[in-house]
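In this view, the complex is presented without one of its protein chains, the others remaining in place.
Labels run A, B and C following the written order; every chain starts at residue 1.
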Amino acid sequence: MTVHSLAPKPDQYSYVFGGREPLLSIRPGDLVEVSTEDCFGGRVMSPNDLPSHVVPFTELNPVSGPIEVQGAEPGDMLAVHFVSIVPARPHAISSMFPHFGALTATHETAMLHESLEERVWFYDIDLDAWTATFQAKNSDYALALPLDPMHGTVGVAPVGGEVRLVVTPSTHGGNMDTPEARAGTTLYLPINVAGAMLSLGDGHARQGEGEVCGTGLESAMNSVIAVDLIKGGATVWPRLENDEFIMSTGSIRPLEDAFRISQKDLVDWTSDLTGLDTLDAFQLVSQMGLAPAANVCDPNYTMMAKLPKWTLKEAKAYGGVHARLRGVAAEYLASH
Amino acid sequence: MTVHSLAPKPDQYSYVFGGREPLLSIRPGDLVEVSTEDCFGGRVMSPNDLPSHVVPFTELNPVSGPIEVQGAEPGDMLAVHFVSIVPARPHAISSMFPHFGALTATHETAMLHESLEERVWFYDIDLDAWTATFQAKNSDYALALPLDPMHGTVGVAPVGGEVRLVVTPSTHGGNMDTPEARAGTTLYLPINVAGAMLSLGDGHARQGEGEVCGTGLESAMNSVIAVDLIKGGATVWPRLENDEFIMSTGSIRPLEDAFRISQKDLVDWTSDLTGLDTLDAFQLVSQMGLAPAANVCDPNYTMMAKLPKWTLKEAKAYGGVHARLRGVAAEYLASH
Amino acid sequence: MTVHSLAPKPDQYSYVFGGREPLLSIRPGDLVEVSTEDCFGGRVMSPNDLPSHVVPFTELNPVSGPIEVQGAEPGDMLAVHFVSIVPARPHAISSMFPHFGALTATHETAMLHESLEERVWFYDIDLDAWTATFQAKNSDYALALPLDPMHGTVGVAPVGGEVRLVVTPSTHGGNMDTPEARAGTTLYLPINVAGAMLSLGDGHARQGEGEVCGTGLESAMNSVIAVDLIKGGATVWPRLENDEFIMSTGSIRPLEDAFRISQKDLVDWTSDLTGLDTLDAFQLVSQMGLAPAANVCDPNYTMMAKLPKWTLKEAKAYGGVHARLRGVAAEYLASH
Partner (left out) sequence: MTVHSLAPKPDQYSYVFGGREPLLSIRPGDLVEVSTEDCFGGRVMSPNDLPSHVVPFTELNPVSGPIEVQGAEPGDMLAVHFVSIVPARPHAISSMFPHFGALTATHETAMLHESLEERVWFYDIDLDAWTATFQAKNSDYALALPLDPMHGTVGVAPVGGEVRLVVTPSTHGGNMDTPEARAGTTLYLPINVAGAMLSLGDGHARQGEGEVCGTGLESAMNSVIAVDLIKGGATVWPRLENDEFIMSTGSIRPLEDAFRISQKDLVDWTSDLTGLDTLDAFQLVSQMGLAPAANVCDPNYTMMAKLPKWTLKEAKAYGGVHARLRGVAAEYLASH
């Protein structure tokens, strides 16, 4: 078990996917202990620091990476298993951001309204209790919420030589902002360039489905990932797997197209795994599938399509790589 | 406890919400044992009966009702608690329907494609095992799926004197096709006309989120509902409540507007129940909310927005009517 | 030439399509001189009368009708030719309406914003100069705009026994709000009930494409229509024809589906008229078609798809009914 460490200095963070030299080079099967900044680059240090004032727009959402995976080639699939994701600071931050979020006029859904109030919430993190405490701004309502840490932004270099700002999720992954990207889950990313060039960041101590206000509990993270390579068989869109579900994603606008992409991919995946023809797989997914929103605030929206693995009988996705990585993770966690 | 019975004859089924004389008149607090036909009007009797051939388009999705609720006035809210929903036949039916469903060209998402294959699946229902068995058409793949019975279509007479075909969900409820409309759940419907004029049907032995192929496990049902009246306080959109969650709905196209409506209503509801101001409520919903699709196939799409009730502390929606109806249901079930 | 007159009294206006007894019965080929109220029911009498204060929501957009057309049957097509449309008052009115319009949060595109300012503009109408004069509210900018009168709302009773509020355009026509519905144009409406049950209203002294702020130059009108009946051959969606163009419509959300419906109908129409197969017709429409927005503010959006008639060579839509009605109109106008 080879364990690398990646702790970028402030000037090493990246704000794009694609076109960057790697900060680290690893081999398939390796683990990486990686530290990530919060989406504000650590610049929001009190509830009085309004994000739009203290963070330049082009420096939102820094990611740690890229990490080169040796032997990765276009057409392969990268498996990124989240071994652990732990908040690195005693507080997490959520905020409204002007003209950003699902219930406000935005630069895309352009309207004549002034922006809503920019408001910042600080949540106290208690790692022992595994909670983050919500404190209302305009009343004394307080509530300890269970932590459920995840990475909002995980992706590889895009196809066709594109360089994309981190904020936009697409076929290369990126800012999908799904709560499913938690410890114990494996993310599969289609590889577009030699070395894959994996980056991640945008940790959330927790987040509701849809990321409706535009932010989760934004948190710097100390995370551990296990990375593996699946030769060939790359899909167009990222997928996820945990012990219970296989999960397809679609990241695009409008929301019904994100839904369509995720559902069609899940139908295709189910057909591949079970031997069902397309319409029989469509039927099974229609009756057993779950369809939660991931984000409805980013430049592309992300929908999830989930199917319980027991409906696949004996079939194992990608030769059982998820179970194998679960084993690697358990071994690592037992020794740390 | 007054228990009514409603078992419409074939010519008594309704295909619209609004503009119909009641089949039954009840008082708030009463229960109704109601039988409902499947969405095909019982006309699909074998896998060889193609729905588009055997069911006239205007006779899809019959509903049982309307039921007049005495004392109900515009501006009130109707509480419909699902006491039990039990499949009435030894099989349920799912099908593709030409140009209907989320992954096909439709009359709305108009394209130049021929329709996909019309295919019918019969599921054997086993009430003892509480399963419905999927049998693939083009392979021997078979799988017993857990029953999770629900009503796809439950609504009242629309606002403004409108008469709407049953297939279109909107502010009056109707064909929302959410799996959340199961036994143990209370549905709240804003009342637009004296007597409310409640109808229901379109039972599904189970259904995935999104109803992707356009149908669930379509099933005639023997159901029991408990009906109550909340004077005043009608919302614009239907809501639901079960023991764990309050739930808002939005039924419209495009899907992001259905999402927006459901989330905004949940923010408003949370604010009302907790005293949080709008943005603080928005923050709580953003971090603790769930956002599954209900249907992405009907003339209007339906999104759900769910919040765990424990985050509301001591607050009770509508004076605790859900808990009271749970008690009534328990009493009924104990004696039947 | 039989010329009828229809001047509804205040309590005779209708606010729905469908489910109403006719105010007038005519025969195919007849003309009707019809007076229509403005969309505010004449209640906005000065720029200080805010529409949301003086007009009950359910009394917006009154229509004159229904007019029964003898011999009309479901499956037939109604041809409504606009002979003349003349503003009836010396002013037209435009306004912002709270949460209505393309650049504001609405009840459908639900957001947390307060509504924009409700503002009313009065335009002086000069029938001799054929202008309406815009006068800015917050500056002395004034400008005489050319009149281009049209009816925003023209439709028949809907299919399936539905009764629809006038504000929602759909397959039955209704509130399409296209500037193309001007004098000299023929509107084709698919007939759903015996007698067709034609109603019209919502005159605009002029309107931009998209009706972006939610209203045109709202104006009571004195109009003349010539009505004819095309036996059989009803389409799903309304169509229009003027001397230069055939035009298809699609009225639905989202806007891309309104676009798709209108374009597919134009492809089908072109194929029917020219004998081109579907893909050849698609090619011709793709290169020669125009695609302006009609409205992007109503409960359903309307897109237009237009093809120059010279590209159809000798083909005449519906046996040349448009040219015939142009002749009837000329005869009427010469004698009045």
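Just so we're on the same page, a contact is a pair of C-beta atoms (placed from the backbone, for glycine too) under 8 Å apart; a residue touches a chain by one contact, two chains touch by 3 or more.
Predicted, not measured: the structure shown is a model, and the values here were computed from it.
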Contact residue for the chain not shown (choose from A:119, A:151 or A:164): A:164
Pick from C:6, C:23, C:200 or C:255: which residue touches the chain that isn't shown? C:255
Residue, one of A:110, A:127 or A:333, that touches the chain absent here: A:110
Check the options B:23, B:39, B:80 or B:105 and report the residue that touches the missing chain. B:105
Contacts from subunit A to the absent chain lie at residues 15-16, 18-19, 58, 107-112, 160-165, 236, 250, 252-254, 257, 260-261, 263-265, 267, 278-279, 282
Could you list which residues of subunit C touch the chain missing from the display? 94, 96, 102-103, 116-117, 119, 121, 134, 136-139, 141, 143, 145, 206-217, 253-256, 259-260, 263-264, 267, 274-277, 279-280, 282-293, 296, 301, 303, 305, 311, 313
It is residues of subunit B that touch the chain not shown, namely 103-105, 109-114, 116, 254, 256
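Please note the rule applied: only the chains that are shown with their structure count from here on.
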Interface residue identity across copies subunit A, subunit B - same or different by half: same
Among the chains here, which has the CA centroid at the largest distance from subunit C's centroid? A
Any idea how many Å lie between the Cα centroids of subunit A and subunit B? 33
Residue numbers in subunit C touching two or more further chains are 109-112, 254
